[in-house]
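Here's a slice of the assembly, chains where they normally sit.
Naming follows writing order (A and B), and every chain is counted from residue 1.
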Amino acid sequence: VETYTASVVGGTGFTGGELLRLLAGHPNFEVVQATSRSADNMTVGRSHPNLRDLDLRFSDPDDLESVDVLFSATPHGVSMGRVDDYFEVADTVVDLSADFRLPEAAMYDEWYDGHESPEYLERAEYALPELNRENLPGADLIAGGGCNATATILGLKPLVDAGVLGPDSGEVVVDVKVGSSEGGAGGGAASSHPERSGVVRPYAPTGHRHEAEIEAYLGLSVSFTVHAVDMVRGASATCHVFPDEPVSKADLWKGYRGAYADEPFMRVVSGGGGVYRYPEPKSVAGTNHGEVGFELDPGNRRVVVFSAIDNMTKGSAGQAVHATNVALGLPETAGLEFGGLHPVGSP
Amino acid sequence: MTTDTDPVLAEDPITGEEIELPADVEVGEIIDSPVTGTELEVISLDPVTLEEAPELEEDWGE
């Protein structure tokens, strides 16, 4: 069995913890280092109770050990400053922040605070395999997609591929609902439990960063709004689109099944029976699955597309491991087979 | 005759309406507009001028 050594930089955050969970359970990986400034020398299990069996203590991010693959789960702006150090110790670098996610430096000037090492942008490959699989084999710098953009791209890609939507389509409205893990583990009054339970809180009334990412990879200009709702994990994107030509349910099924029938992690869920008739974060919580579905609204010449993922897995750590499996030529679903729980509480 | 505890009048930069501010307001202070609730920064005194405070940088996470 081929095994690779891996390290996780930024191991105490939610995303870092998920990477450690997936990699520790992955047949082809051995986790040799997890770094943290705040919890240096503490056990990983102290931060992540589901990892108490992992015999590993956090170490200082300034003494990086050499590994085959380094995963960086740090906030925006960190890995763009450390990427040279990363490549000194690792053959492959997988970054889960936005630092290498957008293709051009100019976009970082507009939507972030510029870029410290723009020369790496050309070399970076966008992680989402459902969109970029052919460019991943052998890639040595992989950039994880943003979770909101991931949910939206997975929902709308089949319509773009089928020519139903294009750059000059009418309005594309994307209304996203996300859990509290998306705000990261950051503190602050707004994310305290008393203030956060039972919210439907506009979190990003207009979402330029997500729009820039979606436009870069789908060629669609979208109008984006994000709300925080009462979940910890999960992202649900509802896309309201108005195709120029009328489209039928048969076209939609053909487009979505055509796009995803062979994708190991994608499910088309649309108007079937039972309780879970459309895509829902509960159905995919903890898994690397994505659920997409649609409803036709002829009266308004509208198609409503639903797309649900777990922002911690399909939206970040799972997508990073999936892309790394493809980059290293490993089985795509290796380490990513968990199918979720039912019944399950708030994800 | 204004005393130093009378409220100060200034123009709300968003709606142009006249708003009352606490007398002891200082340059650089951030206060919320009684009209829109928007956070405003005191740019100068005499006359008191206000500007929309820099947009709260949302922690976008992901």
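By our rule, contacts are C-beta pairs under 8 Å (C-beta built on N, C-alpha and C of every residue); 3 or more make two chains touch, one makes a residue touch a chain.
Just so it is clear, the structure is predicted and the values come from calculations on it, not from any experiment.
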| item | value |
| --- | --- |
| Formula for the entire assembly, written in the chain labels shown | A x2, B x1 |
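Operating definition for what follows: only the chains that are shown with their structure count from here on.
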| item | value |
| --- | --- |
| Centre-of-Cα separation between subunit B and subunit A, whole angstrom | 40 |
